[in-house]
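What follows is a single structure, written as structure tokens, with notes after it.
Only one protein chain is missing from this complex, and each of the others stays in its spot.
And then chain A:
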Amino acid sequence: MSTQTSGPAIETAGLVKTFGETRAVDGVDLTVPTGTVYGVLGPNGAGKTTTVKMLATLLRPDGGEARVFGHDVVRDADAVRSRVSLTGQYASVDEDLTGTENLILLGRLLGHRKATARERAAQLLEAFGLTEAAGKQVKHYSGGMRRRIDIAASILNTPDLLFLDEPTTGLDPRSRNQVWDIVRAVVAQGTTVLLTTQYLDEADQLASRIAVIDKGRVIAEGTKGELKASVGAGSVHVRLRDPERRADAERLLRDLLLAEVQLEHDPVALTARLNAATSDSAADQAARALTELSRAGVTVDNFSLGQPSLDEVFLALTGHDTGAADGADNDPKDEVAA
């Protein structure tokens, strides 16, 4: 940390942003501890991007207040800007310029001399595996490469706080894993990361605390463990060989795991929602279930253990789903942004 900071990296109280009639952010209270990854989880349009934009001084709040390292985001915007970096949902680099030019441009804007900016650009491109693409215009980069150059641009000066707004939306699993590695490397050096995401597993992989937001409000906040406990530990999905035995299997699973069991449309399939209240891990519970099924002579053809999805989290927390069923992969521009 270039500046010793006690107290949280981010503190907001009753943060509000309205766009016309829509209350995009409707009284958000957050406290983000320094030196950790903090996950903000929510569906499209929940107000994640709007919140990040206010914290990064790009949007002026309509109500409430927010402080970053103790600096007010409105009154002390310049002090905030000198400590944070932002990687937005869309490439926050200039698509007409090459990778090298982008990094030199930003290096110069941050006050580096020409030679230093050039050197730092080359080092970053090397570390991010982009040396070969360094001289190509960013508009010819693949999705994974764009995210890399974008994050590289954000850490030209190691920021004290890095905003990553849906850094893996639209990436293939391999590129997603690489972005995760980068985030881990960044946070290991002491940078605080605020990560917004639509994916529960991403928040689970990276964040130590998670806030779930919906319709501009925080509906749950806590450590990963707390959040999972409130949602359920996941589910066991079983396919039987013989549809006749499904009733037996259902009874057995319910008695054994004290779980809610759901019969699927498929006559041989059933899903048990695991009970988070027990001390057993989800895997242990699943193993026990399999053993008992086989002991009872119920043949299992196929079996899987699933983490709760964002939909399930929402269902458990709000009683409604994310509403994204018909458009989970919509154009991200659907999210309220100004």
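Here is the rule we use: a residue touches a chain if its C-beta (ideal position, glycine included) is under 8 Å from a C-beta of that chain, and two chains touch if they have at least 3 such contacts; residues count from 1.
Everything below uses one rule, namely that contacts and distances are computed from a predicted model.
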There's a gap in the complex where one chain should be. From "Stage II sporulation protein M", "Transport permease protein", "Dipeptidase" or "Phosphoenolpyruvate synthase", what does UniProt name that chain?
"Transport permease protein"
Omitted-chain contact residue, chosen from A:Ala66, A:Val186, A:Ala286 or A:Val313:
A:Val186
Would you indicate which residue among A:Thr31, A:Gln178, A:Ser208 or A:Thr271 is in contact with the undisplayed chain?
A:Gln178
Of the residues A:Thr18, A:Thr34, A:Asn157 or A:Thr318, I need the one that contacts the missing chain.
A:Asn157
Contacting the left-out chain: of A:Ala66, A:Leu124 or A:Val212, that is A:Leu124
Which of these, A:Glu95, A:Glu226, A:Glu244 or A:Asp284, touches the one chain of the complex that we don't see?
A:Glu95
Contact footprint on chain A, counting only the chain that is left out:
1-2, 53, 56-58, 60, 78, 81-82, 84-86, 88-97, 101, 105-106, 108-113, 116, 120, 123-124, 126-132, 137, 142-145, 148, 153, 155, 157-158, 172, 174-175, 178, 181-182, 184-186, 188-189, 191, 338
